[in-house]
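The next block holds one structure in the form of structure tokens; read it before the comments.
Of the protein chains in this complex, all but one are displayed in their positions.
Chain naming follows the written order as A, B and C, and within any one chain the residues start at number 1.
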Amino acid sequence: MAIVLGPNQYGKAENRVVRITRDSTRHEIRDLNVSTALRGDFSAAHLVGDQSQVLPTDTQKQTAYSYAKEKGVSSIEAYGLELARHFVDDVVPVEGARIEIEEYAWEHAVVDGEEHEHTFVRLGQEVRTASITVEGKGAEQKTWVIGGLKDLVILKSTGSEFHGFLKDEYTLLEPTTDRVMATALVAQWRFAETGATWAEIDWNDVYTGVKRILITKFATIQSLALQQTLYEMGKAVLEEYPFIAEIKFSAPNKHHFLYNLETFGVENNNEVFHADDRPYGLIQATVMRDDAPDAGPAWTPAANLA
Amino acid sequence: MAIVLGPNQYGKAENRVVRITRDSTRHEIRDLNVSTALRGDFSAAHLVGDQSQVLPTDTQKQTAYSYAKEKGVSSIEAYGLELARHFVDDVVPVEGARIEIEEYAWEHAVVDGEEHEHTFVRLGQEVRTASITVEGKGAEQKTWVIGGLKDLVILKSTGSEFHGFLKDEYTLLEPTTDRVMATALVAQWRFAETGATWAEIDWNDVYTGVKRILITKFATIQSLALQQTLYEMGKAVLEEYPFIAEIKFSAPNKHHFLYNLETFGVENNNEVFHADDRPYGLIQATVMRDDAPDAGPAWTPAANLA
Amino acid sequence: MAIVLGPNQYGKAENRVVRITRDSTRHEIRDLNVSTALRGDFSAAHLVGDQSQVLPTDTQKQTAYSYAKEKGVSSIEAYGLELARHFVDDVVPVEGARIEIEEYAWEHAVVDGEEHEHTFVRLGQEVRTASITVEGKGAEQKTWVIGGLKDLVILKSTGSEFHGFLKDEYTLLEPTTDRVMATALVAQWRFAETGATWAEIDWNDVYTGVKRILITKFATIQSLALQQTLYEMGKAVLEEYPFIAEIKFSAPNKHHFLYNLETFGVENNNEVFHADDRPYGLIQATVMRDDAPDAGPAWTPAANLA
Partner (left out) sequence: MAIVLGPNQYGKAENRVVRITRDSTRHEIRDLNVSTALRGDFSAAHLVGDQSQVLPTDTQKQTAYSYAKEKGVSSIEAYGLELARHFVDDVVPVEGARIEIEEYAWEHAVVDGEEHEHTFVRLGQEVRTASITVEGKGAEQKTWVIGGLKDLVILKSTGSEFHGFLKDEYTLLEPTTDRVMATALVAQWRFAETGATWAEIDWNDVYTGVKRILITKFATIQSLALQQTLYEMGKAVLEEYPFIAEIKFSAPNKHHFLYNLETFGVENNNEVFHADDRPYGLIQATVMRDDAPDAGPAWTPAANLA
């Protein structure tokens, strides 16, 4: 029995790259939080402190900022692909790279009914995300791309039921046919080169479309449980986009408890709620094609080593 | 020389009151964070633990939730006035009340181009705020109302200069005639019953109008410093609304540092920036009428005892 | 009636200054978060964008870092006094300065029962704070020093009662003679040159002493309300230190709700609680000497303009 080095990676997390496009008097802005992680045989660094195969995390940072200009940021998926491929293709000891990006959306400020050319207001709603993984050199190289969003806070004030559930001796919950349902949605969809190559996919267009479908289905399905709602949301996304192989949800059930006003002689017909912080339900589900290509390391986050 | 009880207050902070209006099939939502603080002669509670004059913070909470139905939430200013007056008018030992409210904005989800009747998406942009102070009983009673917003994140990618500043031996900063200027604006405007009574003011309309003016001025003024920009923003608000006596700003200068790409042979003509977290500049300013009525305790936050 | 510039100030917030003392092989560390704010006649900057009287916030930052070496950090109060006096004394347009500092405590790591000379573990408990205000030039100059702490989380599992309180129609709370009482204490004590000059006060020693008194009184007083406990804590501090003129508390009542296990046939004799996040009670009180010298702007935080 020996003690050995297991899975490992290293990188620079949370580079706050802001890219302004100013090719005309109308500027555009992309506001990113970029994390890089490199994988390969870095055992010498761990075992004997030999850094000769280690590209510093500071260098990864410099590259992330420089690529925002050199390659541009047409979308976070495209920019992430450039970065990941660069590390794997151009740095000899690097055998795999993981790039994770968050994007904060801004809109042009509206002044006298018109969009101002160089003033922006941060939207503050959901955060767009992407995770790009590239593994292997040359012809062996494999690539996985995940798009996503997080913190999309949505609520329906009716159209949600929960009843007929399993009971045991610790079950106190009362069934309901009308409740508030709210979540801060995390969704991540994995692309596959099925009927489309990376180069053919319009990443920004897909993002807008998926978000629209998620909101539409959340709104229009009579919910019998958050699980069922999520499944329908995911199914609709997969039906729309043949090159999305699977979608994963993590959805906190943000409880809105009906406030008891009866002792004050005040009727409360689903009108006044307490929005509770913790605990919260947490529902996670995957909707996928049964012939989805292998996910490989696509779902392994940069901050976790499964 | 004796040791005595000085200024004191107590209340229930951060009641997360959510009010759904469902008078028709089209619902509306108001999502509030309500804090109450009561002032008066509570020395017996402090000195000998006698609670007979102390209305529990739990009771304040119950009242906040019940009033959301009993009085409704047409605006946070109106709802806060109801709560504050109730505590002072109806609870004998209470001589003053401070109500502070944050409101998180939601919009109806858009489904197939139409607003869905009972599904909402949280906007996540700025938070609307109000601070209501009521002091004194009966004819002596005085009331102060402050409206506001916080975390309005705005940025201009050009149209901002900073030069000609004072220098000492610790000054390294280079002057610039073109920089990114960004802030997460906090603005609070104090109403006065000047040419309008509380009942005549349309709180929601004023909110929308002030926000529009702030953004417009931020966008259109060629900035020589954040100070000058804030002053012009405040001045425009006061010029528009005769019943606003003063406006206060707290504006972090969220630094966007131009990233040096020169060593990589990459030109960076104000295109790639690092958005830094800390430290940040912090500019605070008041714009007021020279005949503004006395602010009394209006600006003393619930969580501070000046 | 004219629109004018009201109270204003500007500075650099949250400079993360870390000072290592390495005069011997045994190092020491002071880990600070320093905010500066300058006051004076800066109307030209606001009204016409003229920066000639404005010392940049970047310069304030440089000074904060340099003074950590030039003047050292024997205590945050002493270091803050150096900084505040420098800005007022040495920068012509500056008429007042406010320095606010947080300090994060570290201890030497213990290795084989001995303190390691240059390895430290951050304690993570309460944060030490100081607020220094200097106003006026030369003989007119006045100085206020406030020491403090925040986020000292303390709890007693018995020895706390709450009953005999005022009731109205919204009162549902049941009286109790045995509850958990917990708070995340904020305390700030204002020094006065009463029987001691600034130079004679051992700031670090006072800090340790005040903290010890606060914890001791919280522990040993049979509490009839958080108000009474706070008052006794403050009184004890003032009795011990003649040069402390007043002490202010802001104490959230962090509710621990007894969990109802009765339906499961499980007895819960004050043994299992739910620690709730929001809302929370918020008790604020001042204990002071009746001959305390004028507080002037001492209590006006850098991020608020009363």
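Annotations
Basically, a residue touches a chain if its C-beta (ideal position, glycine included) is under 8 Å from a C-beta of that chain, and two chains touch if they have at least 3 such contacts.
Values in this document were obtained by computation on a predicted structure and should not be read as measured data.
Touch with the chain omitted from the figure is made, among A:Leu55, A:Val73 or A:Leu152, by A:Leu55.
Taking the complete complex into account, C:Ile20 is the one of C:Ile20, C:Val48, C:Val92 or C:Leu172 that touches the chain left out. For the chain left out of this panel, the touching residue among A:Ser74, A:Asn204, A:Ser250 or A:Asn268 is A:Ser250.
Counting over the whole complex, subunit B has residues 169-170, 172, 263-264, 277-278 touching the chain that is not drawn.
Seen across the whole complex, the unshown chain contacts subunit A at 1-16, 35, 37, 42, 45-59, 61-63, 66, 90-91, 93, 162-168, 170-173, 223-225, 227-228, 230-231, 235, 238-239, 246, 248, 250, 252-253, 278-291, 299-306.
What subunit C contributes to its contact with the hidden chain is residues 15-22, 27, 29, 31, 62, 65-66, 68-70, 106, 109-112, 116, 118-126, 151-159, 180, 215-216, 218-220, 256, 259, 261, 264, 266-277.
Keep in mind that, in the parts below, only the chains that are shown with their structure count from here on.
Taking the mean of all protein Cα atoms as the centre, the chain whose own Cα mean lies nearest is B.
Rounded to a whole number, the gap between the C-alpha centres of subunit B and subunit C is 23 angstrom. Remark: subunit A and subunit C have CA centroids separated by 39 Å (rounded to whole angstrom). Under the contact definition stated at the top, the residues of subunit C that touch 2 or more other chains are 170, 172, 278.
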